[in-house]
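One chain of protein is taken out of this complex; the other chains stay put.
And now, chain A:
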């Protein structure tokens, strides 16, 4: 087959640097450590940070511990928030004689008007009151600084609140006028009986430049990276009932992964590909989820463009920093707090400087003893979460000139939508694949 060299289109390239070290569980193992350790590490980290911010915030006020509070004296306290929730499911409810408190106001949301916040540090805990601090916004596990005073009843009346805020950001590389695109996709759900394999095949063909005319191919050539943010396969639940599998069922179990591998091989042959595990994937349950094993992908793992990554996942492309998860952190916040949309939850996690404050309370998490990997040390330029109902995006700006592109990636299997980000200007659009035509 002859190839016309003049019309050959070269794919653009970019420099990739993985920042996943902190999300990898290497030598750590379970030796009976408890979750108090990760809370200690978190409190220590965040408190040191907040103490450094307090002099610029309210220099005239003394800083106290919870134990050092005096009635009527205005001061600043720093500690971990705990949200007392009436409707929060508890394993002990099964054994209690009283019936549970009441029906849920909304399905899958445990907020109740009676919820209240408590602040704790090593010395003690104090109940928080006041109109500034809305319990529906905050969640357990967050470290904040509060300005207020102790009331006669022994509560702490909150007058102002200081969150850690957006961290410092490395400068965006100067605009080269060159467009380079990153494609995000999640919730492929290969193996789901309802999903349409043609949609994903169309995406693969588009990314690899097998679709359309030269104009379209030249656009496809500007795609430098594909990121798959979780839930790539769906293993039929009926098979996993604790019984031994018959041999024909075993092949049914591995079928979706084989199919996925065939498709990923096509992508990896042309474009660098990062795959993150999600809640439905054959990976560990607790965060940080460890990379899917290479043995699952005998075809695509032969390419050095294929990278199996942890969840959360952080990397740099041409000095643009990316941070993302497969969505568990935001989905959990949605159960235990309220916001007008998913993007607001995402923005909060950045301003709190913590990817998933609800871990380990309501979200599975490895019991780290000496660090808290979910602490956000450096502000990303792009923050993405996978497996959401619909595509949404927003650009937020920090007080020190930080600019962050927030992206909710919809489930591809249900919506047929992938997300394309232009690294040159952080602009973002949806890439929609339809396969049904009205007759």
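Here is the rule we use: a residue touches a chain if its C-beta (ideal position, glycine included) is under 8 Å from a C-beta of that chain, and two chains touch if they have at least 3 such contacts; residues count from 1.
Note that contacts and distances are computed from a predicted model.
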Protein name, per the UniProt record, of whichever chain is missing from view ("Complement component 1 Q subcomponent-binding protein, mitochondrial", "Vacuolar ATPase assembly protein VMA22", "DNA polymerase delta subunit 4" or "Trafficking protein particle complex subunit"): "DNA polymerase delta subunit 4"
Given A:37, A:169, A:284 or A:319, the one touching the chain that is not displayed: A:37
Option from A:136, A:217, A:254 or A:369 whose C-beta touches the chain left out: A:369
Where the unshown chain meets chain A, residue by residue: 31-34, 36-37, 40-41, 44, 67, 122-124, 367, 369-370
